[in-house]
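Heads up, one of the protein chains got dropped from this complex, but the rest are sitting where they should.
What follows is chain A.
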Amino acid sequence: MSRFFKTAADTDSSSEESDEELLSSGDDTPAKPAAVQQKTPMSQFLKTAGDSSSSSSSSDSDSDDSDSDDSDDKPAAVQKPRPSTFLVGGGGGRDDDDSSEDERKVVKSAKDKRIEEMQAIGKSIDNALRIGDWVATSNDFDKLARLVERQTNVSEPVPPYWLRALVTVENALTATKEKDPKKKVNASNSRAQNGMKQKVKKATKEHEALLKTYNEDPEKFERDYIQALAPPPVAPREVRPAQPAGAAAAGQAGETDEFTTVGRGGKGVQHTVETLFKDLAQVNENRGKKNTDRVEQVRTLEKLLTVAVTTYQRIRVLLALISARFDYNPAASHMPNDAWLAAQKELDQLVKILIHEPTYSVEEEVNFEYDELLERSPTTEEGGIVRIRGSVISFVDRLDDEFTRSLQNIDPHGTEYIERLRDEKVLYKTICLSQSYFERASRDEALARVLMRRLEHIYYKPDAVVEALEQIPDIDETTRPSLSLQTCEKAQSLVHSICISLYKTSNSLLRTRAMLCHIYSHALHNDFYTARDMMLMSHLQENVHSADVGTQILFNRTVVQLGLCAFRCGLIKESQSTLQDIFATQRVKELLAQGLHQQRYSTLTPEQEKAERIRQMPFHMHINTELAEAVFLVASMLVEIPLLASLDTEEARRKAVSKSFRRLLDHANRQVFNGPPENTRDHIMQASKALQDGEWQRARDLIQSIAIWNLMPESKQVKEMLAKRIQEEGLRTYLFTNAPYYTTLSLELLSRIFSLSLRSVTSIVSKMIWNEELAASLDQAGGVVVFHRVEPNKLQQLALSLSEKVAQLVEQNEKALDVKLGGGSGWTDRGDGKGGDKRGGEATGGGGERRGARTGTRGGVRGRGRGARFAQGLGGQIGGAQAVRT
């Protein structure tokens, strides 16, 4: 008995038995005894099974299945000499393949296993019946029923064991009833008994006809069944040439000793051309099952690949192999690198085959059925093209996704990250290869997707990096995609031409994303005006909140890059207003998907957090948020400080200023003691204060000493530009602050204080006068500014603020009505055309997504500008607008 327990324990560890455990998970208490009971017939059965179905198993053999008997090997080897010799003989062939393994394997087909199982269960039912344990009987019966069901699913005939069990149970039931209906049985037992009755009734009904034939002659039925299962016997198969002849001979010899009727080769580790498709089918069948050994599967497929001779075979094996590679342990954070690399190589191989053999085509939708087990070639197919079910594009997608995922999970500051990043080159090559395949096969849908992948690898990179990436090794004329750096010369024009071809697709998501990437690339190359125009004409800011999160992230990235670009070009105001929306949220990192948001009131469920994690940008794609923040704050300083100075009442000040900057400034003002500036913010805040006090030189020095400017490509020009801006804005601030205290001010003095030329001082002052920011005029003869400022009295002030409030009220009403009317195309003049629908969308989108809420407000703010104008002109079509622009 102890040995049985041992075997049971052993088998538990093996994957095969755990499967059974899974199947019988319903039974808790009797599981153990059942397992024990099973064991007896099981080990005996080993022989019978080998006998009865050896002919079939020889062809279906699969190394994967051999696991099942690993556990039995050891005890069996000790106890029974016959199997042991058999095993040695079988193992002899195998050892050449993987010598590292010292376990020997007996290979049986899935079918055999099922039969074994069924027989075992049948036995255990018998046992249980004998002792009147209805609970165990019921459980076993269920188990058997499930097995049978599975069997019928793979369209095999109903096994006789099932019928036999049915008959026995039925007999037993009637027997108990007749024998002593009054005999006391315990509660659970009787319940099980009643349940059994129902089940048996149902089952008998299902298999009525079969039962009848079975009852007539059980033996014959059983024989028929075995025959039906066994395919025509296969001649002893050739041992793979790679195998040493001696070992093969030993294997064969050992075999013939024991099983004269069977022609069993090297225990299923042999794969030959003839059996290739069957092996493939086997692998496919086992795929995704809980207890399949993935490594083993991959190994099998690799071997199959070496065997495959015809193109069709190679394609089929590659398809299976690549998808098998992607089946990594779901518990792992990302795919192992070596598996990824192997998958990449195999995908390359597959795509190359497909490029060179245009008569073979891998398609997602093959409308007709074909026999998986038959060889096909162009000559036998309709239209001369072999269509194979599969999807290259999904492999490319998956490969790319896995790459990103691995980058997300590797520490970006270690060398491993850089190592991994090197693989981008081969990935890019694969993408290019598949692009050229899709071009040749003119599969537009897939081509667009692969183009998008390609674009996403290059759009954010500086020219030099793209150039390096574009130097694809071993890609020749036949496999080169139509677009490359050679044809486009500049990285930017490469992006441009990829985008152009993407605009032509029917997939609007791809179009949108291409547009954003295009804008991003323009912004990266300091082409602010083009980027801005494209952004406005695309109308993305109005409807991006209804897009998926990934696109929203891309949009946010683009907006930030646009802001940075404006700053580099010296367009402070534009930069400030562009970055404002992003930075006002205080969640820059989250919006750019560059880090998880630390929430004070953590409301995220683990699933949300996981989803968030998946969306994160890999580190090398990050936009430096500290730089962006510095840019935003400096731009804010240059815009807000003069504005602050120009407003007289405290109330006006509270309203007009952008909040995020103001908060920082207030905070800085509240500090009792100001130490020397340490971080970027400190620098900017102190500079702001200096600017307020008219000390532009100090402000300039503080701003220029910020270290982060060095990260900008043109830091020197940027610093110079900033110095000039600070001078000008300093002058304006000075004038605003001090105007009430002077009647005249000499222009010359001003130009001296701010080291500006007299001409530019005059120009700035003139501008302020013309725009009615400053109540003053110039005295040309005296070279002075004359201020004539009148303080409004209390009543006038009140009247002014009242009128303002009334205006606001009307505006609010209009907005409210806008929201109410929603879908209708705007009822006022300003929104004729498409504006209406979009505003409607905004209203609905605002409530839902968090990101949506934010972008919604942005759409409202900026929609008033040029975007709204374009709306009328172009009807908001990206494609249309784009074609015009380019």
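In this section, a contact is a pair of C-beta atoms (placed from the backbone, for glycine too) under 8 Å apart; a residue touches a chain by one contact, two chains touch by 3 or more; residues count from 1.
Here, contacts and distances are computed from a predicted model.
Per the UniProt record, the chain missing from the shown structure is "Eukaryotic translation initiation factor 3 subunit E", taken from the list "Exosome complex component RRP45", "COMM domain-containing protein", "Small ribosomal subunit protein uS9m" or "Eukaryotic translation initiation factor 3 subunit E". Only one residue from A:Pro462, A:Pro740 or A:Pro792 touches the chain missing from this view: A:Pro792. Per the touch definition above, the residue from A:Asn189, A:Thr551 or A:Ser777 contacting the chain not shown is A:Ser777. For chain A, the residues touching the chain absent from view are 529, 537, 759, 762-763, 766-767, 769-770, 775, 777-782, 786, 788-790, 792, 796, 799-800, 803-804, 806-807, 810, 813-814, 817, 820-821, 824-828, 832-834, 836, 866, 869-870, 872-875, 877-881, 883-885.
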